[in-house]
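With one protein chain removed, the remaining protein chains of the complex are shown where they sit.
So that you can tell them apart, the chains are marked A and B in the order they are listed, and the count of residues begins at 1 in each.
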Amino acid sequence: MKYFRLIWKNVWRKKIRTSLTILSVFVAFLLFSLLSAFGFAFRGGVDVADAERLIVIHKVSLVNLLPMSYLNRIAATDGIAFVTHATWFGGYYQEPRNQFGQFPVDPDAYFAMYPEFNISTEQFEAFKRNRTGAVVGQELADRFGWDVGDRIPIQATIWSRTDGERTWEFDLEGIFSTDDPRGSTAIMLFHYDFLEEARAFAKGMVGWYILRVESGADPVQVAKSVDLLFANSPAETKTSTEAAFAQSFTKQFGNIALIVMLILGAVFFTLLLVSGNTMSQSVRERINELAVLKTLGFGDRTVLGIVLSESIVIMLIGGLLGLGLGWVLVQGMAKQMAAFLPGIFLSPGAILGAVGLMIGAGVLAGIFPAVKAMRLTIIDALARA
Amino acid sequence: MSETLARLTGVSRTYQKGKEKVEVLHQLNLEIPDGDFVAIMGPSGSGKTTLLNLLGGLDKPTAGTVMVGDAELSSMSNSQLSRWRSNHVGFIFQFYNLLPVLTAHRNVELPLLLTNFSAKERTKRASIALDIVGLADRAKHYPRELSGGQEQRVAIARAIVSDPSLLLCDEPTGDLDRDTADEILGLLQILNREHGKTIVMVTHDAQAAEYAKRMLHCDKGTLEAKEVA
Partner (left out) sequence: MRAINQMLAVTWLNLRNLPQRVGSSLVAVIGVAAVVLVFAAVLSMAQGFERTMITAGADDTAIILRDGATSELTSGMSNEQVLIIADAPGVLKDGDQSVLSAELYVIVDVRKISNNTEANVPFRGVQSGAFDVRKNVKLADGRMFEEGKNEIVVGRAAQQEFVGLETGSTIRFGQSEWQIVGSFEAGGSVSESELWTDVRVLQSAYRRGNSFQSVRVKLQADSSLEELKAALDADPRINPDVFTEKEYYSGQAEGLTQFIKLVGYPLTILMSIGAIFGALNSMYSSVSVRGKEIATLRALGFGPFSILLSTIVESALLALVGGIIGGAVAFGVFNGFQVSTLNGPSFSQVVFDFAVTPDLLVDGLQAALVIGAFGGLFPAIRAARMPVAQALREL
């Protein structure tokens, strides 16, 4: 609008002061975007969880295994489209710190359960044909530089083999990816049959079941009926939605969200102080000019609007720059840390929230000086000059 | 003489200073015909600036009425006064009061931001105003790059850009040397004689008063006519 030139020129009155303020805003919003992206990861991909997938674990703890015999009984329950299973293998590649998820599964069923994973048909068929074959996610392949055809040895920490060996070798038959930028592919999938055949103990046991609810069925009801099936048996179950399951972990980390909020609170409080100080100095220096504007016929509310706009402009410049750099960094970090903390992501909601914050902070920082400017009586102001 | 442009009737202005009441203007009556150029002289604290403020709608009287054109200023609200000022009056101050962050041209354009004119129209009118005061070549300069006299000319251009009928000047030559002061006063005269602007000028300078058509003396809140030599 037509006052923009005036607002812009006023913002840059004192170049150094404005630049420093903008830089403070920049830092604050850079922090905001980074913390928000990490916070998202800590929510354990709750937002990506499929509402119609349920996870069934041993009631006492995830660490306990469930019998394979449960598969058919669950499949027969009302409201369930189909079931499959997975188990935590818990090995590492070359060094103990290279841990990531390896899961022995039923290939067809697992990929049907997780349609978000994309893999070429040939690779998938090759995988199915090879008992010792495995497929890995793109993120994992990138991290270790694996190619299809590589032989990948995994050191098992839990599962020793019947032959006493603890190294399990797999042939990499395919690499899969996902379209959803929030999802993680830092995992490896291989044949359950291979595990079953070669493992030294816990034959016939799996880690957990995944089931898909029939459309129209109530997930909560279905979950209850599954648990009812196995109540009072030696291995009781606990069934929950994928989202709830993911959350149960993140909740164990204590209130990460709260800590992040507190830190951001401290940062923004300081930011408001700095910007508020800048704005009030800026207005104090210009009492005269603001009075002149009023003599020219600029209304009280127009003057208020001009000062507030200056504050908001400063916030927007610094904030958008900070958000921009934050975005770039998040892309990089998400790749780097995909194995330890998957799902680092700056969501559209967070971005929108940031912009809202910029405007809100702009108003808060500028409101007192702006009201002061609005209330100026021309005569007093001019007389003071 | 043509019709009256401004009229003050029974105007008093009293201020509260702590516990005391100070009466700056007392039962003042004044008529300013259209096309007039009146100089108001008097000692400090005599109320001349207050008088100017009342004429410009910057202040309201404690008693009496102020009429300028069709508008009864004493009964208008603050926002009404703002709007009225933007169209009907131009101010010229002793210390110019230009916005340091804007160029001369943009300073002159400032009052036009309150109108509905397009950007092109605004630029054109501002240029015309700068032309009238003879500073077209300094349009892109910032106030800090101009001399005192030049700054005052820009201020005058700003005061006339929305074509008001009334110009109110508060010590317009107070900060200028003799020669420059004369130039400015000459310009004011041209604006009065050739462009029909009614000018009320408050001044300490007796020589400045000579440029006006008539002179009034303000003392202790009342006005007296004084002969212009």
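One rule holds in what follows: contacts are C-beta pairs under 8 Å (C-beta built on N, C-alpha and C of every residue); 3 or more make two chains touch, one makes a residue touch a chain.
Because the structure is predicted, anything quoted here is derived from the model rather than measured.
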Displayed chains contacted by the hidden chain, counting the whole assembly: A
Of A:76, A:112, A:220 or A:266, the one touching the omitted chain in the full complex: A:266
Chain not shown, touching residues in chain A: 16-17, 20-21, 23-24, 27-28, 30-31, 35, 38, 59-64, 90, 92, 96, 99, 155, 157-158, 160, 166, 232, 234, 236, 248-249, 251-255, 259, 262-263, 266-267, 269-271, 273-274, 277-278, 280-281, 340
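Keep this in mind: only the chains that are shown with their structure count from here on.
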Between chain B and chain A, distance of the C-alpha-averaged centres to the nearest whole Å: 63
Touching residues (chain side chain B, partner chain A) in the complex: 53, 56, 58-59, 78-79, 82-87, 91, 93, 95, 97, 99-102, 106, 110-111, 113-114, 119, 158
Residues of chain A touching chain B in the complex: 2-3, 5-6, 9-10, 12-13, 288-289, 292-301, 378-379, 382, 385
